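Of the protein chains in this complex, all but one are displayed in their positions.
Order as written gives the chain letters A, B, C and D; numbering starts at 1 within each chain.
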Amino acid sequence: MTALDTAFAATGLVAVVGGVLAVTTRHVVHAALWLVVALLGVAGSLLVLGAELVALVLVLVYVGAVVVLVLFALMLTRAPIGPDLEHRAGPWRTAGSAALGAAVAVLLGSVLLPLSGSAVERAGVTSTQVAGQIFGTWVWPFELLSLLLLVALVAALAVSRIPREAAP
Amino acid sequence: MNPWPVVLLPALASLAGLLLGRDRRLSRAVAVAAAALTLLLTLVAWAVQGEEPVRGAGPSIRTGELSVPLDVVSNPSLAAVAFIVALVALAVQVYTVWYLVDDDRYPVFAATVSLFTSSMLLVVHSGDLVLTVIGWEVMGWCSFLLIGHWSRRHSARRAAHKAFLVTRLADIGFLLGVIGLAAGARTTDLGEVVESWGRPGADDTLRALFLTLIVIGVLGKSAQLPFQDWLADAMEGPTPASALIHAATMVAAGTVVLAALFPLLAESPGARWVLGISVSLTMVLAAALAFAQSDLKRLLAWSTVSQVGVMLSALAAAPIEAGPDAGLFHLWSHAVFKALLFLALGWAAVIAGGTAAYALRGSAAAAPLLRVSLLFGLLSLAGVPLVVGGLSKEHVVAVAWEGAVHGGPGLVVLVALLTTAALTGAYCTRAYLLLTAHVRPQRSSPRLPPAVQGVLSGLVLLSVLGGLVLLTDAFAVGEFSLTWVVITTLAVLVGVLVALRGGFDRDPAEVLVPRFIPLADRGLGADAAYRRLVAEPVLALARLVSFLDTEVVDAYVRGTAVATRVAGRAGARAHRGERPGSAVGLVLAALVLLGLAGVLAWS
Amino acid sequence: MVVSLLLAIPAAAGLWLVTGGRALPLAAARLLSATAVGLTLVLSLAAAVSRQGIDRPWLPDLGVRFSFGVDGIAVPLVLLTAAIGALVVAHAWVEVPEGGTPATFLGCLLLVEAGALATFTARDAILFFVAFELVLVPMWVLISRYGDRHDDQARADAGHRFVLYTAFGSTLMLVGILALVTFTGTSDLRELAAGAGAALPPDRQLLVAALLVTGLAVKVPVFPVHTWLPPAHTIAPTAGSVLLAAVLLKMGTYGLVRLPVATVPDGFARLSPVLAVLGVVGIVWGALVCLVERDLKRLIAYSSVAHMGFVVLALAAGTETGLQAALFANIAHGVVSALLFVLVGGLKQRWGTVDLSVARPALRETSPRLGFVLVLGLAASLGLPGLAGFWGELLAVYAAWAPADNRPRALFVGCAVVAAVGAALAAAYALRVARRVWVGDVPEPEAGTTRDTRGVEAVVLTTLALGVVVLGVLPGPLLAVTADAVARIGGAR
Amino acid sequence: MTDPVPVGVDAVILAPALLPALAAVLVLVGDALLPGRRRWPPLLGIAVLLVAAGAALATGLRPASEPLRTLCLPAPDGACLWTAGPATGTLQAGILLAGAAALALLHDAGGGPRDTTVTTTLLLAAATGGAGVAASRDIGAWLVTLELATVPLVALVALRGTRTAAHGALTLLVTSVTSFALLVLGSALWLTATGDAAFAADTVSAAWGDPERRTVLVLAVTVLLCGLGFKLSLVPFHAWTPQAYSTADIGTAAALATMSKVSAAAGLLVVASALTGTGPDAGRVSVVVGIVAAASMLLGNVVALRQDDATRLLAWSTVAQAGWVVLPVAALSASGIRASAAYVLVYALATMVAFAAVARVGPGPLARFRGLLRRDRLTGGALALALLVLAGLPPGVIGLVAKVVALGPAVDAGLWPLVVVAVVAVVLGVAVYLRWFALLLGEPAEDVPSEGRGGGSRAVLVLGTALLVLLSALPALLLDLLS
Partner (left out) sequence: MIHLTGPYLLAAALVGLGAFGITVRRNAVLLLVGVELVLSGGLVLLVATQAAGGDRWAAGSVLPLFVITIAAAEVVVALAVILTAYRHRARIDLAEPSGEAP
């Protein structure tokens, strides 16, 4: 265990605990809030891994924007403040989902772990390098990404503006 | 002379007859003229026929490994047989003109008779196994048409059906035998087949097997045991047809075929035994049945079965050096007297209005020619010495004796021949007694046209003098001993005397074996046996197969359709809810399964 | 050029009739199609004589060439197809079934003819497959639109059966062809036949042969994949039945000769015992069903199963004689079954049904010409010498008796014996029909119950009857035409 | 290394993707400047898409040995992130043409959503995504373009505004975001396994040599396939298809069925091309692809047999045909990839014609189509031909050729179980399409009102049918374009 390992374990634990609670809590709003915790944990992990920029963007975009949007959506769809009984999953469904989740995790873990090997030197990438690559190598997808965002905005606007039963 | 014209002329006449079918007079002229011309041709051919066989090249066909030359051949005995066939055919054609004068389907009948003649001549002259099969089968078909000519009668339809099916069943053997022989020789040329299988190295077992198969076919066509029953039923056909079938064509064809294959038959003891046993039993049994028939036409039919047995017995028993000609000679003489008898009986039946024994009683008194015809026909049939039938029978007895000396089925045949001689004497006597009985005043007989009278007269003459054919060396028959003449004559006499036990005015069968008559009329129940042993099992099997076809074989197909439909319904039902969540669940479940499949397939 | 026109004329005329000219009145449509089939007939003769072909790239990417031509094996079938095509169009003067416009009906007939001609002349395996599929839709339309109007459900069922069964078979065949093409690197049938599978190891030969044989067996049809045939024949209009029996079934046997026999002879040899046994089972099976079948059309369909059994048996024998026998029996069955179907179709038109259990006046009394042709057809069907059916079946039994050296002799001899028994059964069912229909169960005719044949129907029947007789009396020319090509394929392997 | 890594950008080569993108922006800008004009955006969109398709087709006509490349990194790396060979060019052309056709259907007189600006923008964006994904060779562009091709369609479904459409859009959305998550996960695994952010055969074969990385790679492919399977409507990722098709309006459904499918197939082929580097024993990747293909072909056809609604039948037909699209991919060979491209193009063309016919007759129960061949010869004939092409029966020769081409690589690779399933699927497919075809031939029903008699659907119908006829007569045209 190196120091980085320890740090990673701590942030990772936060992420996992946050994740577990986010998917299990019955309070709808709590779920969103726990997601924030999990994402913060993930951001921390990324930081430990040396990707400061990614961690920053994650926090800014996700925690700052997306989760807030989600919370608004929950409000707009009149989510109850207490436990959400209306959308409660039955025991069979919960058990099935748990099995599925576990299977996915085990599958991924068993495939990935043999790759881990011994400790490696952390290869840091500076934000400048990243910026250089984005505007160099990745310029084409980056431009398309802007189109995607534009289209998503237009689409969201159009969708939310359509009147009820616009077409017969 | 090339035999092809002899074969083709009646065939063309048949075709012409069919095409001219609407015009009765024209088709009559064509049929009779062609028959006469054929007779002339055969006569010429016979006259110019030397000792050496003559070949007529056929339209050889290419079929890969197998050579099929389709040649025809002729030799003295075949020329003589061809002559008698043509003669009987002409007699039948002339007779038919009178006999079927009111029949609306006369043209078809005449054309069929021509075709029948042609195919018999083809079998006679065939130098190729395929040609033999062709003639053989076409004759079977023609017999179907002729027997069923009066198809408005149920019994005629049934008889025709039965005749064809029984012979066709036996033909399975014939066909396989022919194919076996051809396959061994890689050719269907008769001469080469005989040569190839006659070589010392040839496989004895196979040869015997194939000949046995052919013998089975012959037994069927010739109505020998166990196929004997169809011929008596075939009496439902018009009398000229019966005359044709019985006298010189279909039933006798087996004799011709086996004579052609005689060198091989003589070397195949197994086939000879089958043939010998069957014909021995048949000739005795048929003679006995003939004696007790209550219908005189059926009596003649059974006598044919018996006489064909006699012909074939010569082939079964004769030693190889004696050759087959004794059988062929009996064919020759049988053709003469049987044609005579049938035509005469047909006349009598017209007079009496039926063929039943009680109806025909005393009908021979109607005309002297009829009486004479019947007398000589029956004398010949009974095998009284010096008339043609007697002469040929003596030759058969002679070769049977020779054969008996050499071993083989000769002894059995000999015993059967003697028994048959006695029985034949008995039933001929009975027939004559019945036909000439003095019972009631005769109705006036219909006038017979002079041509038919001429035909009958000619046949009477031939039945007396036909034996002179031996002077032409057509049939290479040996001497016959006086001892055997005496013995057989005695046997005939015994038969005649036994038949006369009840006096001249009573039916000997009713005197001697009254209770046997109904049984004999039913042919000993052979028909029922055929039905129970062959027809019904086959039909049951057919029903089973039909059931299996729709309910099992097709069930798989329908099952597939049903399974698809059920799967479709299940699939549609599984997607009926259209819940957004389930779609996602499916995706992830599939991810796991596929991942596992992929990963596991790798390691 | 000749071959291109031979294919293009019926195809173009047919296509136009089913699309643009659909609304054409009957007379015009008949005239157009008659012209087309007439030209096709002439061209088929020209093609048979000139033996020219066309050959140009079609799918260069797959190495498939647009290559058509005729050889000894194809010539009889091309002529048969052209002749039958002419006859079915002529039959439109007798009967145009309801169910759609007459122009569509005639167009479908022409399209089937064009597809069959393309199949018989294709010299490329993939092209063969495409041509093989060409006939499916028009034939399906003929069955399911123009078929028997009595029972809609049965009609749809018969059409679907036909098309699905055949699609299954032909796709299997396609897989076989693709495997063959993959293994050998060419799809040219001539090259494939010349190579004769020498480049393929035995197990691959077996695989390819199994796929091809299974696929084609459906079309032939071989027992036990024959159950599409009876409903299709029963439901189809007369012209459809004739085409089905006389042309479409031939595509199956032709395919067997062209593909497995010629290209993977060793693999075929290993399969041939199975095929022989199935062929023989088909002979007996079909004949037995015929003994109890009540519907005359179905009966003839089952007799087709039996007759095709002979063809398959002869093919399985693997000798040149066997191939010759198969090709001959193929043609003979085409003519005979065409004759019987025209006849029975005519009877159905007159009587409404052809149920054998209904007692009817004797055909020979009420309509002698029709009766004569019927009895001729039946005689040919039971293999009477002098008629078409005889040679093929005799030679087939012979071929089975003396199979090629690499076949199990005892098994084939057994098959020959059973086939001979089947021939006797054929007599039994043919006579059954003759007894029911020809001589009738109500022998006293009530005048005018069955119109005798006349006009075009009589011409069609006479032509077919002549064909039956000529093939039976003079088998030599047909056997000679196929002989060279057969020798090249080398049935002896 | 602070400077941006220079890449060469050739706008002409990028035209197939760039033109629709610019047009999308132009439409938005134009709407802002000239609000209220509804007619011109679709027309502009169609025109631009046609031009772009022409440009793509020009790529397709070039020889395979000289693909058009741009976005190339400087040596020594030298990788080009946009590589358009003939197959790519033809696929792009297909996508763009399908987009144009969908746009025409969407704005056909008498139906469709009101806000043409938005719909045109969305469709153009989706077309951009499709054209981009076909040529992309790096994970970044691949991911972005794939989503660009998907997200607008989700919105288009929702835009119809009905209750059922909302439900359909919800289903589509839920599946879409899940599949996106899977694509990301798959890309991450790919990067982990190969260490390469591009889909390249050489890095794949390097990873293939190491058993541990090979396992990761297989999992990556599996996850990517799951993600793409959703877009292709492969079983078991198909459940959204019938809902979305039947709830969206016909133009959107047509876009989903054709443009979206070709785009997804193009995306799959990018991955599959890289996988051809796995070497001779790669046949085992086929297990995963094969299972999916077989399940799609079987389930799609079987359920389609029971559908009585034209759109739903087409939806299930899509599922089945998607199986055929990936069938040759299972062989993981160059010919398999070409075959897949050919198949998806033929499928898309025939399906587009079918949708155009449905648009003219009006969506609804199949019974509406009874006797169409007599009622309306043009529509009936076009639909009949399209159905035969889909069934793979002549005279729809091109459909048959496509099936031959698709089966070839599978036979080549010896995937016998899959081939057997394909044979069964052919039979089932014939049953499916003939069921509909039979209705067309039937007696015309009592007067069924037709809707959508606009010029758009008519043009699509006529042009599509003409193309089908042309390709049926000369199938080599299509196959040549791809190689």
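In this section, a contact is a pair of C-beta atoms (placed from the backbone, for glycine too) under 8 Å apart; a residue touches a chain by one contact, two chains touch by 3 or more.
It should be emphasised that the depicted structure is a prediction, and the values quoted were computed from it without experimental measurement.
J.: Which displayed chains does the hidden chain touch?
T.: Across all of the complex, the chain we cannot see touches A, B, D.
J.: Out of D:197, D:298 or D:359, which touches the unshown chain?
T.: D:197
J.: On chain D, what residues meet the omitted chain?
T.: 5, 73, 77, 138-140, 143-144, 147, 151, 154-155, 158, 161-164, 166-171, 173-174, 176-178, 180-182, 184-185, 187-189, 191-192, 195-198, 242-243, 246-247, 307, 309, 312
J.: List every residue of chain B that touches the chain not included in the displayed model.
T.: Its contact residues with the unshown chain are 572, 575-582, 584-585, 588, 591.
J.: List every residue of chain A that touches the chain not included in the displayed model.
T.: Interface residues of chain A facing the absent chain: 1-2, 4-5, 8-9, 12, 15-16, 19-20, 22-23, 28, 31-32, 35, 38-39, 42, 45-46, 48-51, 53-54, 57-58, 61-62, 65-66, 69-70, 72-74, 76-77, 79, 84, 86-89, 93-94, 96-98, 100-106, 108-109, 112-113, 115-123, 125, 129-130, 133-134, 137-138, 141-142, 145, 148-149, 151-153, 155-157, 159-160, 162, 164-165.
Quick note on the criterion: only the chains that are shown with their structure count from here on.
J.: Look at the interfaces A-D and C-D and say which one is made up of more C-beta pairs in contact.
T.: Here the pair linked by more C-beta pairs in contact is A-D.
J.: In whole angstrom, how far does the Cα centroid of chain A sit from the Cα centroid of chain C?
T.: 68
J.: Chain B to chain C: how many Å between their CA centres?
T.: Computed from C-alpha means, the inter-chain centre distance equals 36 Å.
J.: Name the residues of chain A that each touch 2 or more other chains.
T.: 107, 111 - these are the residues of chain A that touch more than one other chain.
J.: Find every residue in chain B that makes contact with two or more other chains and list them.
T.: 588-589, 591, 595, 599
J.: Touching chain A in the complex: which residues of chain D?
T.: Residues in contact with chain A: 1-7, 9, 14, 17, 21, 24-25, 28, 71, 73, 81-82, 113-115, 118, 121-122, 125, 128-129, 132, 136, 138, 140-141, 143-145, 147-148, 151-152, 154-155, 158-163, 165, 192, 212-213, 215-216, 219, 249.
J.: For the complex, give me every residue of chain B touching chain A.
T.: Touch residues, chain B against chain A: 585, 588-589, 591-592, 595-596, 599.
J.: State the interface residues of chain A toward chain D in the complex, per the touch definition above.
T.: Touching chain D: residues 107-108, 111-112, 114-115, 128-129, 131-141, 144-145, 147-148, 150-152, 154-156, 158-159, 162-168 of chain A.
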